[in-house]
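A protein chain is absent from this complex, but the other protein chains hold their places.
Think of it as A and B in the order they're written, each chain with its own count starting at 1.
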Amino acid sequence: MTRDAPEAPTPDAPEATAPDSGVDPELCRRIEAILLIAEEPQGIVALAAAVASPVRPVRAAVSWLAADYDGEHGGYRRGFELREVGGGWRLYVREELDDLISDYVGSQVPTRLSQAALETLAVIAYKQPVTRGQVASIRAVNVDSVVRTLLARGLVTEVGSDPETGAIFYGTTDALLAHLGINSLDELPHISPLLDDVDDVATFDGEVRR
Amino acid sequence: MTRDAPEAPTPDAPEATAPDSGVDPELCRRIEAILLIAEEPQGIVALAAAVASPVRPVRAAVSWLAADYDGEHGGYRRGFELREVGGGWRLYVREELDDLISDYVGSQVPTRLSQAALETLAVIAYKQPVTRGQVASIRAVNVDSVVRTLLARGLVTEVGSDPETGAIFYGTTDALLAHLGINSLDELPHISPLLDDVDDVATFDGEVRR
Partner (left out) sequence: MNDPAVVEQGQGGRAESSDSGFRVSLGVFDGPFDLLLTLISKQELDITEVALSKVTDEFIAYLRAARSADELEEASEFLVVAATLLDMKIAGLLPQGELVDAEAAALLEARDLLFARLLQYRAFKEVAAWFARSMQREERRHPREVRLDPKYRARVPELVWTLTPDDFAALAVLAFTPKEIPTVGLDHLHAPLVSIREQAAIVVDMLQSAGTLTFRDLVAGIREPGIVVARFLSVLELYRHAALSFDQDEPLGDLILQWTAVRWTDENLASLGADYDT
């Protein structure tokens, strides 16, 4: 960035953050530029590739920026924040200002998922990779059209197929994580004690119901 | 913003900028929130209306923010800047980083369209004006990122929105006609028997309740 040179040493704005934090302001600038134009959450590795930097300093810079926007480095809390959601980092309006923005952009009527779709989604999220047949045996209803809806909305996706039966396995997408406001499946509520029994139940279903 | 109150006085991040500059950090936050989601440059009066504040402090806050992003208040020069263009203010990637962004966009937009992108383009061409949700229903997969690619390629464009739901309608562009070597959409080969069936797909949206 040679074009940067003439401007960099402005007298009353020494790049003060760099020395004490160990974070390179030029790296931060490049990351901020990508985040400003990105239309999806950016994973650290993708960001590192975009700014042509090793992963480790990128990770450090992203953390530093998120804290900086939160006002933790002597500045003030910005109107935007850097959130890790849906497998990557993305700029968001700070939550407390959402009402202001809703008024400004005019709120769209969100299309909500039906109860059947939500339950099917929950089963896929916890049991993935899972076939429609397995989901149907847990919900005890036909889930084909619901799965179609979830596919069209990008909340689930095909993740492979059973080599023997050809049945398609479904799993959830990063878009689902983003819709839930979480960054990984680990952040789903814990229900494992109940699920421990599930595999037995599936076998049992297989023997009795077919 | 009463919800803000409990968080505001964080001990190690006193809202330091406010006292000496005379600029209200809450006002800055609100302006930043609007700027983050605004597509078009925002005039001072429009901004003042959006954040429900008199014009004068808004003008002062915008100037302060522009200087702040330039690193003039003790911070560092950000990767974005606040520029006045055509009578309004908008966030832009700092010009010195244009090459970085061009490379990034180039890497995101492939020179050849994928099969998924081509099929989506074909659906839009024959069904326009059509929403992303409708295309997704027909293709039975989520098409958001593919539509972004087509938009970025200038092959499709927004042609209006549903007054009730706010859903955006898409149509094809002259660029597509040029690629196909035809002068008008009328010259596309006829495939109507299939198109008649397409409205059936709407039932599929029944899973999604409003």
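Methods note: a residue touches a chain if its C-beta (ideal position, glycine included) is under 8 Å from a C-beta of that chain, and two chains touch if they have at least 3 such contacts.
It should be emphasised that the depicted structure is a prediction, and the values quoted were computed from it without experimental measurement.
The omitted chain makes contact with just one of the residues A:A60, A:I168 or A:L185: A:I168.
Take chain B: the residues that touch the chain left off the picture are 33, 36-39, 92-93, 98, 101-102, 105-106, 109, 111-113, 118-120, 122-123, 125-126, 138-140, 151-155, 179-182, 187-191, 194-195, 197-198, 201, 209. Counting the whole complex, the residues of chain A in touch with the unshown chain are 35-39, 80, 90-93, 95, 98, 101-102, 105, 110, 112-116, 118-119, 121-123, 125-126, 131-133, 138-141, 144, 147-148, 164-168, 178-182, 188-189, 191, 194-195, 197-198, 200-201, 204-205, 210.
In this text, only the chains that are shown with their structure count from here on.
Annotation: 18 Å between the Cα-based centres of chain A and chain B. Chain A makes touch with chain B in their complex at residues 1, 3-4, 7-8, 10, 12-13, 15-18, 25, 28-37, 39-40, 49-51, 70-80, 91, 93-94, 96-97, 100-101, 104-106, 108-109, 111-114, 116-117, 145-146, 148-149, 151-155, 157, 173, 175.
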